[in-house]
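Note that this complex is displayed minus one protein chain, with the remaining chains in position.
After this line comes chain A, so read on.
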Amino acid sequence: MAAMAWRLPTQLATPGKLHHHNDSKTTAYQSSFSWCRTLAADHLLPSSSSSSSSSRSTIIGTNTRRLVRCTARAGVGAVNLAPGTPVRPTSILVVGATGTLGRQIVRRALDEGYDVRCLVRPRPAPADFLRDWGATVVNADLSKPETIPATLVGIHTVIDCATGRPEEPIKTVDWEGKVALIQCAKAMGIQKFVFYSIHNCDKHPEVPLMEIKYCTEKFLQDSGLNHVIIRLCGFMQGIIGQYAVPILEEKSVWGTDAPTRIAYMDTQDVARLTFVALRNEKVNGKLLTFAGPRAWTTQEVITLCERFAGQEANVTTVPVSVLRVTRQLTRLFEWTNDVADRLAFSEVLSSDTVFSVPMNETFSLLGVDGKDIVTLEKYLQDYFTNILKKLKDLKAQSKQSDIYF
């Protein structure tokens, strides 16, 4: 197989860099997304430094693009779990708790009676709202693997809904960090690991984030951890910021003419279904895809927003081809690589896919009534009726700052 050629034997990979304090920092620049890393050998047995932790691929060709490879090799994860104090099944760790989905997960978990610990990055303005709700906040950074193990002590289930910030390199958190997290989880005997991925991520290897998610899925599956992988399509909460708010504020809305349809889903529903799945033993090790009741194109969403807002939007339609060209342009320069990664979804947008799956099977598996899932119409209607007034207030406040046009 051609793919096999790119994979280096794990034994050849940079010996002597296995102390976990400097491991991932050094690998951050050139290692590939290979999910066949051995699991946490370095974290468990720091003395056995001859066994490697990460396989790498060399720089391919003249192009300095990172190369992503998925190779089918089972991870070596024989971890001996010493018996100790039993962890309470209600103790969970939420990674990425400040995110759009993460905070809903935290709320749902708290409401269902879990003891929630949140792993958040140290930051000047700490995530106060999580503490206010009653979660425990621990500071750690996925890109600094040495900070991870302490956060996993006494945890039964890890729910990972973290993703890198848009402005930072896509790989640091989403790949390096995730691998470190899964390795730690395995090493520390975490009993369940929930990972959120993207729908159809296996079909779009050209998009870095999707490729990474797919590799992480594979890595998790091979880790031997008891896991649930949940693939998501799109969040309704994203629509608010992207379309609804600009329409209300009479700003121009930027949309593409892509025919791609996305089955948006309310993050509150995602959180609810996640916990149903989490407690369902039949779902262990399965890959679920959550999609909303209907798939929408960008244009349809904008039309819907216009209808509920009662005013027309200043739509600026950008053809997908423009996005693609931009992406190609930005790829040319080293310093715009991150931008290129962000624009990579244009490849998905232009491929005329439908981001949706029939949910009947999932519903029957989870024992959930599909009617309870919020539709986009309902969601947007609620939003516009409830928040129109509040937004007007906000707008009045923010009017002073909008002096440029």
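Convention: contacts are C-beta pairs under 8 Å (C-beta built on N, C-alpha and C of every residue); 3 or more make two chains touch, one makes a residue touch a chain; residues count from 1.
Assume contacts and distances are computed from a predicted model.
*Asks:* Which protein name, taken from UniProt, belongs to the chain you can't see among "NAD(P)-binding domain-containing protein", "Queuine tRNA-ribosyltransferase catalytic subunit 1", "Propionyl-CoA carboxylase beta chain, mitochondrial" or "Alpha-1,3-glucosyltransferase"?
*Replies:* Of the names offered in "NAD(P)-binding domain-containing protein", "Queuine tRNA-ribosyltransferase catalytic subunit 1", "Propionyl-CoA carboxylase beta chain, mitochondrial" or "Alpha-1,3-glucosyltransferase", the one UniProt assigns to the missing chain is "NAD(P)-binding domain-containing protein".
*Asks:* Which residue among A:118, A:152, A:181 or A:245 touches the omitted chain?
*Replies:* In the full complex, the listed residue that touches the missing chain is A:245.
*Asks:* Which residue among A:191, A:299 or A:326 touches the omitted chain?
*Replies:* In the complete complex, the chain left out is touched by residue A:326.
*Asks:* Thinking of the whole complex, not just what is shown, which of A:114, A:195 or A:290 touches the missing chain?
*Replies:* A:114
*Asks:* Return the single residue from A:256, A:289 or A:362 that touches the missing chain.
*Replies:* A:256
*Asks:* Pick out the residues on chain A that sit against the missing chain.
*Replies:* 88-90, 100, 103-104, 107, 110-115, 128-129, 131-134, 136, 166, 198, 233-235, 237-242, 245, 250, 252, 254-256, 262, 264, 268, 272, 275, 279, 311-312, 314, 316-319, 322-323, 325-327, 329-330, 339, 342-346, 348-349, 355, 372, 382-383, 386-387, 390-391, 394, 399, 403-405
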